[in-house]
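Following: one structure in structure tokens, then a few remarks.
A single protein chain has been omitted from the complex, and every remaining protein chain is retained in its original position.
Labels run A, B and C following the written order; every chain starts at residue 1.
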Amino acid sequence: MARVLARRAGGPRPSARLRRAIGSRTALVALLALVLVGLWWLAGAQGVTGQRLLSLAVRGVMLGGILALGAIGLTLIFGVLRIPNFAHGDLMTWGAYLALFGLTLLPAGQPLAPFSFGAELLLLLVLVMPLVGLTGYLLDRLVFRRLRARRAPSVILAMAALGGAFLLRSVIYLGWGADFRNFYTGRPRPAVELFAGIRVRPDQLFILGLALLLIFLLYLLLERSKMGKAMRATADNADLARISGIDTEGVIRWTWLIGGGLAGAGGVMFALDTQLRPEMGWWLMLPLFSSVILGTIGNAYGALVGALIIGVVWQTSTAFLNPAYGPGVAFAVLILVLLFRPQGIFGRPGGA
Amino acid sequence: MALLTVEGLTTGYGEMEVLRSLTLRVEPGRIVSIIGPNGAGKSTAMKAVFGLLKPWQGSIRFGEREIGGLSPDRIVRLGMCYVPQTDNVFPSLTVEENLEMGAFVLSGSTKERKERVFDLFPRLAERRRQRAGKMSGGERQMVAMGRALMLDPKLLLLDEPSAGLAPLLVDLIFEKVRDINASGVAVLMVEQNARKSLELADHAYVLVGGSNAIDGAGHDLLGDPEVGRLYLGG
Amino acid sequence: MERMTPKHVDDPTGIPADAPRPALLRVEGLTKSFGGLQAVNHCSFDVRAGSITALIGPNGAGKTTVFSLISGFLRPDRGRVVLDGEDLTGLLPHQVFRRGLCRTFQIPREHGSMTVLENLMLVPPDQLGERFWNPLLRPRAVRAQERAIREKALEVLDLLTLSHLRDEYAANLSGGQKKLLELARTLMADPRIVLLDEPAAGVNPSLMARIREKIVQLNAERGITFLLIEHDIPLVMGLCDPVIVLNQGTKLAEGPPAIVRGDPRVLEAYLGGQHGAVDG
Partner (left out) sequence: MGDAALAKSLLLALPLAFLAARALPARVPWIARALLGAAAGWAVAFVVALVVPPGQMAYLVSFAIVGSIYAVLALGLNVQWGYTGLFNIGIAAFFAIGAFTSALVTTSMPTGAAAAFSQQAFGLGAPFLAGVVAAGVAAGVLALLVGGPTLRLREDYLAIATIGIAELVRLVFQNERWLANGPQPLRGIPQPLACLVRDPGCGWLPPPLAALFDPLAPRDYPYVYLAIATLFVIVVYLVLERAIRSPWGRVLRAVREDEAAAAMAGKDVARVRLQAFVVGAVIMGLGGALYAHYMIAIDYTHFDALYATFLVWVMLMLGGSGNNRGAILGAFALWGVWTGAAFLVDLARPVLAAISSDLPARGPYLRLLFIALLMLFILLYRPKGLIGEERFVSRDSQGRDG
């Protein structure tokens, strides 16, 4: 009832028909398309070439892949456990720094041309993902589980997540300090021409490929495996899941392992593309939440779509806007979505 | 020996007492119906039996075993399944996946069990890949029942299976309940539709104000003017 | 206590008290569906001014949904709600409240960590002190009004015999006491019509007798019209006239309690669920 009320409250309302039209999925998609066209037009007006715009769009897709890794985990945790996980960005950072730590232990191998990294990073990626997942699960065992037992409202869970975020960050600060870091220093990372003058770095192609692979694996898991189906069932209706005999503890464990694991991979990928900073995950949180809400909370495929849209809009905006404003652009998209269709692209009307 | 024996059950929500020393029995292989006016505590009785509410007093025995205070997931493993009145399917899962979730506690293939459910509900077999959220109310009810049958329960609890359905579908659902029972599953159901459920039930209890008022064979109660009085007072 | 005097006792038209009074609340063709489920379906009925009208019907008949549609918590797909000639359709709950319609909830909704007295003092509309700056700029006026509101709240508590609980946290009240608190809150608003959702549910018999007595008293002394959903049929039969029977989201029957009880369609609706309503 409170939700109903919250949604209904607010100034004079247009007619039901107009409201439905404004809040429709088509309208939102059209609006986003309009935003994109507007960005391109703005860029064109400032003399940016079509080629560069296309390059930016391709880079946007790549960035969207990284964001998707974070956003999918975030939306799963949101959907299954009802936790707005404000620690998710910091889980990504955590993953990146764990990989950095691994690199200092392992002997540096030859780069796998044309990429800038060696096989050791791939190995570390495989190790880091479960570790980040376990970190998330540990946080759940120590904090969220107790709050759930007390039937704490979602705001309290969000606050605990915020505490978890700063806890993780403090560990990162203690372990590595506040400076910028790189996985590899002094390795050239030239961009190569893909086709039609579109230039990207080989690393970025790898990142996109890896993101797609992980998302495909996740798809298989959610659609084919028993645990994946149980996760979707729990997201649909946790009470019914419990009375059907679904092992909800197992679902919780797997949700953290998968959500955290994807976040860890996303963090490593983001750090590979840019650099490592303790605050990077915090800054990514806005694009992550924007992707999740755009693609409807709890919908893993929606999060992927949302992340791709945010990635492309973000990159395209750099054609004429200071690149530092990336998270700000994501925020602008979020506000548009909240104004017109808070339940996101794939939500049912009134489902926000 | 009775499959389910409830004796002197008293419980409620918070400090609100809803059931007052309720007593009922379900024999193996029978259909038992609980009817009664609104607010009599019918659904609450179901929830208490299935462990969704802790009993304050009294006992609930399933076979030999006392199950009062056990959690629902333990009770499921003992062979009792429950179909809630509303929100009883996973809307984003397909029909087939819904059924699989019913058999979550089992390891190994569930194919055979699914086929048995599909035999019972041919309509579901046709729609096995459809998402449950897109189905009509009657079909959802069948999905929910099918999910509960996946574990081959000894006792099936149905909470108002006909609620919100069009008349034709109500007949269909009651027919299905009969079929389920014919396959050897005992059924304990709460029903709004007193007449229909009395026609079906081997035995029925009329609940008023949280306690049993009268009980008897379904057909006997059907003709009993006392039942009508209990509903509309007087 | 000018505010305490009932405003609607005397019918301005001068029609004798026993003549049928005009409808205070009129519901016309109300329709609402939730994702394919038709909860309320072309539901129409009138509530006479000064009456205690009951809304009964089997589970799932749409009674609470009708309440929510009338009080602005839900927006009808079709149909109108008219209070004393004024169209309320589509207004928000607080706007409906300001036109003199109050409702209670089936499961009482109280402000748990506020005291009983605070729960009541919250209700009166147009409080000066509700504007942020008034307590700072016009403290005297605000305090004077607060004193008046407090007096009134104490009177209402007295009337409903809740005085001994005034400093208790609302969350600590028993289920029945919370029901009384809900009724008390509606009285703080000087309502024209009060919608009570299952006032008897979960209330022990002696407290119920008191609630019932208060409803009769308020109706007689202050001319407040009541519309109540209730499952306790004996209570309804003794208290209400007329009784409106809802089935499958639409009105099935209406009339004095004795007539309604004897109506075979009503018994059929209760016993036979939906079947009784076909072409009813």
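Heads up, the rule we're going with is that contacts are C-beta pairs under 8 Å (C-beta built on N, C-alpha and C of every residue); 3 or more make two chains touch, one makes a residue touch a chain.
Being a predicted model, the structure only gives us computed values, none of them experimental.
The chain that is not displayed touches the following shown chains in the complete assembly: A, C. Among the residues A:Ala43, A:Ala57, A:Ala160 or A:Ile198, only A:Ala160 touches the chain that is left out of the figure.
Contact with the omitted chain, checked across A:Phe101, A:Tyr219, A:Tyr301 or A:Phe331, is made by A:Phe331. Contact with the undisplayed chain is limited, among A:Met285, A:Val305 or A:Ala319, to A:Met285.
In the full complex, chain A touches the hidden chain at residues 1-3, 5-7, 9-10, 84, 86, 142-143, 146-147, 154-156, 158-160, 162-164, 166-167, 169-171, 173-174, 177, 279, 282-283, 285-286, 289, 293, 322, 324-325, 327-328, 330-331, 334-335, 338-339, 342, 352. Against the chain not shown here, chain C presents residues 71-73, 92-94, 97-98, 102-103, 105, 109-115, 117-118, 121-123, 125, 127-132, 134-136, 139, 142-143, 146-147, 149-150, 166-167, 169, 185, 189.
Just so we're on the same page, only the chains that are shown with their structure count from here on.
Mean C-alpha positions place chain B and chain C at a centre distance of 34 Å.
Distance from the chain A centre to the chain C centre is 48 Å, each centre being the mean of its Cα atoms.
Touching of two or more other chains is recorded for no residue of chain A.
In the complex of the two chains, the chain B residues touching chain A come out as 50, 52, 72-73, 76-77, 82, 84, 87-93, 97-98, 100-102, 104-105, 147, 151. Looking at the complex, you find that chain C touches chain B at residues 36-37, 58-60, 174-175, 198, 201-202, 231-234, 237, 261, 266-267, 270-275, 278. Residue ranges on chain A touching chain B, taken from their complex, read 226, 229-230, 232-233, 235-237, 239-247.
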